[in-house]
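Submitted below is the structure of interest, expressed as structure tokens.
Just one protein chain is left out here, and the rest sit where they should.
For clarity, chains are labelled A and B in written order, and residue numbers in each chain start from 1.
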Amino acid sequence: MKPVERGRRNRHAGSFRIELLPYSLWSLLFIVVPLFFVAYYAFTNNSFGFTTENITKFFTATSQVDGAEVHTYLLIFARSLKLAVISTVICFILGYPIAYIMATAGEKAQKIMLVLIMIPMWMNFLIRTYAWMTILQDTGILNSLLGFIGLGPLHIIGTETAVIIGMVYDYLPYMVLPVYSIMAKMDYKLIEAARDLGCNNFAVLKRVIFPLSLPGVLSGITMVLIPSISTFYISQKLGSGKFFLIGDAIEGQFVANNLHFAAAIAFILMIVLLICMAIMKHFTNKAVYGGGRK
Amino acid sequence: MKKLIIAVAAVLAVFCLSGCGGSRETRVLNVYNWGEYISDGSEDSFDTIAEFEKWYEQEYGEDIQVNYDTFASNEDMYAKLSTGAVSYDVIIPSDYMIARMAKEDLLLPLDFDNIPNYKNIDENFHGLYYDPEDKYSVPYAYGIVGIIYNANEVDSADATGWDLMWNEKYAGRILQFNNSRDAFGTAAYKLNKSVNSADHADWDAEYDELMTQRPLLYGMVMDEIFNLMESGEAAIGAYYAGDYFTMLDAEAEDVDLRFYYPDPTNYYIDAMCIPKCCADKELAEIFINYMLDHDAAIANAEYTWYASPNKIVYTDPEYVETMGEDAMSVLYPPMDDFAALYNEYAYRNLDQDTLDYINTLWENVKIN
Partner (left out) sequence: MKTASRIFTVIFFIFLFAPIAILLIFSFNTTKSLSVFSGFSFKWYSELFNDAQTLISVKNTLILATLAMLISTVMGTAASVGIVKLRRSWYRRYMDTVTDIPMTNPDIITGISLMLMFVFAGRIFGRNTSLDFGTLLIAHITFCLPYVILQVLPKLQQMDAALPEAAQDLGCTPLRAFFKVTLPEISPGIITGAIMAFTMSLDDFVISYFTSGNGFQTLPVRIYNMTKKTVTPKMYALATITFFVILALLIFTNLSDNNKDGGKRR
């Protein structure tokens, strides 16, 4: 995403830029300041006195699971992370080839596929999730179809699989679109050149296509991982209410009128994610620019 | 320079748009109610909000605009209203939330001169615990929690009391509420304990009960219960009496839904109130009065399938006929000792310490 500056002649270097003013103010007011409010609520109690109690509670609260004592919120966090990572990996496995197929298709086919991928996003996410319930139920469409060909029935609804299917389905476009937009711009002469130099398909993929598409992959991963780690609707509906993820915890505390503890969970989640993203960015920057830049 | 103009124009446009949300020339009424909890004109029914606007404009010769918004739960409504995030003129919460809001001084006493239709409210609904002096609320609907089961799958001999929801024979076929208050409620009624206990030991006992039930559950759900029961996807679940009839309407061919009241069980009332942030109290009272009127009250009772505390409704021959004998006998069981039962078994407002304690226990149930 960061451009490579090419010692370009710049008429206004250093001067104040008026076109940046609205966004600068806006981002300060509505992006930066609200984050301080999360921190402020996280570190205060109901009468707005300073406390670290909320933060400590996140790390120390315990409960009994299967007869063993566990740290409640750390466990919830770990489970959310696990589901989100699995979903992201599946989204990558499904989304990357499609992005490649799209990018190499004819212009008209590209356009059609692009719209096809975006169409489901125009039909409300809650409704789409509801429809998945109808498909995945024990008496649902999928099991009827399986029964028809003499298979099944599969018990999916209310399991981890159902939650993952829901996440993959809802966030797949977020993987495809950024990867595709990078791939569509790729110079396909490079690939031909690599082939001419005797690379086989796999080597071309590994040495040319994948490294070039890495920035798109990175933003795809971010855009899938982030919403799937924090969702609360999918786990409620497709998990039959038997899954309790970090998003459910935040929403639950908000509804239980513990705004400050909700803010504390949000704050910790935010910090962890920002650190993860910074690390990931650091390494991909190295991978992308590390060798290539003169 | 011209960039400056564009920039300023953009910023101005934004602030203008956020500033002038709606013009205030007409009289505005903001109503906050549960989702899908008012007759909305579907299936040729009475469109309550539109009809009220029409009626008001005719009656008073003034323009009116009703903003009708919905909430998902009492707690959701409370979280938004008590922080000052939103303000409404009329709200329709449940009993225990009314008690809480009254205690926290978030409600305004009603002026019953503006609500003459209040006389239509059945005497059984006067002086109940949540509003002992009948100062703050006008009941809108009430109901009793019962158990719904699929008779094609469940042996009717097993269908007694709360034990059915803990019956191992039906492992994986049982539905529990997906909110702490109702879920703990089922356990409390089963154990014959108070749902309003301040004693942590009681809640611990109910927690154990829920943990025993956990492996037997199909899931913990709210509105999904409709589809799950109708299709035979699940076989047993507790929900509100009126909703049983909605399900009956759409049950699949191989499903035979039945219903009974366990004893003891939950009684609840949802009532109309005016919160402190109300901007036009008189108009709010006119609206509440309208909701008790013949057409509106009957339409809403028919739409929600919940019992109405309004005498006009349940004595109306047309309404009785539409509902049918079965529904009438289930929805309106003999009322002799309603107030006593209600005051004993209804949810009450709990203190923050108990609420926090239940919330923690509930999270423990959920993560297992």
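Throughout what follows, a residue touches a chain if its C-beta (ideal position, glycine included) is under 8 Å from a C-beta of that chain, and two chains touch if they have at least 3 such contacts.
From a predicted model like this one, the values you see are computed outputs, not experimental measurements.
From the options A:Ala61, A:Ile76, A:Val208 or A:Ala262, the residue with contact to the unseen chain in the full assembly is A:Ala262.
Of the candidate positions B:Glu224, B:Glu285, B:Asp316 or B:Glu363, contact with the unshown chain belongs to B:Glu224. When the full complex is taken into account, the listed residue touching the unshown chain is A:Ser230, out of A:Thr88, A:Ser230 or A:Asn257. Mapped onto chain B, contacts with the missing chain fall at residues 2-3, 6-7, 10, 13-14, 17-19, 21-22, 28, 30, 34-37, 40-44, 47, 49-50, 67-73, 80, 83-88, 222-224, 226-228, 230-231, 233, 243, 246, 249-252, 277, 279, 304.
Touching residues on chain A toward the chain that is not drawn are 1-3, 5, 8-14, 17-20, 22-24, 26-28, 30-35, 37-38, 40-41, 94, 97-98, 101, 107-108, 111-113, 115-128, 130-135, 137, 139-141, 169, 172, 181, 188, 201, 219, 222-223, 226-227, 229-230, 232-233, 247, 250-251, 254, 259, 262-263, 266, 269-270, 273-274, 277.
Going forward, only the chains that are shown with their structure count from here on.
The distance from the centre of chain A to the centre of chain B, each centre being the mean of the chain's C-alpha atoms, comes to 36 Å.
If you check the complex, the residues on chain B that touch chain A are 3-4, 6-7, 10-11, 73, 75-76, 78-79, 82-83, 178, 217-221, 224, 227-228, 231-233, 355-356, 359-360, 362-364, 366-368. Interface residues of chain A facing chain B in the complex, by the touch rule stated above, are 18-19, 21-22, 25, 61, 63-66, 72, 75-76, 79, 133-134, 137-140, 157-158, 236-237, 239-242, 244, 248-249, 252-259.
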